[in-house]
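Of the protein chains in this complex, all but one are displayed in their positions.
Coming up: subunit A.
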């Protein structure tokens, strides 16, 4: 064939490739664009008091971040689990267990704040690691393992708390938790920035850097992309999977500690349904449920999007049942957009 024939086509190909790369950019940062869009809608719909837009007031915006901090921290852990092609249904129950643990250890058992927190975090880590071992070493599906884990964690939490929420009173005496623990419910920087929001942002930034730069993260992506190929390429598949489940358990426990600090109590049923919100944040963030593709940036955007949505609906006094419905529709829309995403 002559060059004359190929030329026009090649030009055509390069032109479409720039077009596709713009489209794939849009999809790649879908959740960020979604967040911006929802944010703008929220500004427009926000009630106005004394000429000030309530939604964009700094107080309210920090409230949004505080409100999503627990789900957000869990969703960061969930992102790793979903990236390896797994799922963790136990996160909400582990949160409840950690909240109960914090309260019981400090109030009933007179532990100091740091020992209590460290014990609870270690328990979350070990719980996650055990689930990882059951899934990766014994080959039981993650869905099943963590469904069982959910029941077990709830069971332990109920036994430990006697079935009731354990209230946290602050003070120096016996049966009282150290006052510093109540800081988790406070705001800093002139009473502006909530502590849980700061913890969430720190965790998110660390996780983003970790996922972007660590060799471990490459292994995580590889396992989700093609586990068999990863194994044959020398990736320590079992070890990576166990660690990822451990990390998710650890972060869930951290969210539980924050939960106890914010509510001044630890209830065995705390965190019910949080696993679904966390999964929703991950999915809205563009992480593929089949693994191998996604980002923590997306997950954070997804969590904030859900937070903004809840916030504006509450500000507008929308019936909570309608809120649920709207949330469901947004998840479906986000997942639907994923399907339109070009292959590469």
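As a working rule, a contact is a pair of C-beta atoms (placed from the backbone, for glycine too) under 8 Å apart; a residue touches a chain by one contact, two chains touch by 3 or more; residues count from 1.
Just so we're on the same page, contacts and distances are computed from a predicted model.
Candidate names were "Monosaccharide ABC transporter ATP-binding protein (CUT2 family)", "Phenol hydroxylase", "Predicted metal-dependent hydrolase, TIM-barrel fold" or "Glycerol dehydratase reactivase beta/small subunit family protein", and the UniProt protein name of the unshown chain is "Monosaccharide ABC transporter ATP-binding protein (CUT2 family)". Contact with the undisplayed chain is limited, among A:104, A:177, A:222 or A:334, to A:222.
Interface note for the absent chain: among A:165, A:178 or A:236, the touching residue is A:236.
Summarising the interface, subunit A meets the missing chain with residues 1, 6, 9, 12-13, 15-17, 20, 213-219, 221-222, 224-226, 228-236, 292-293, 343-344.
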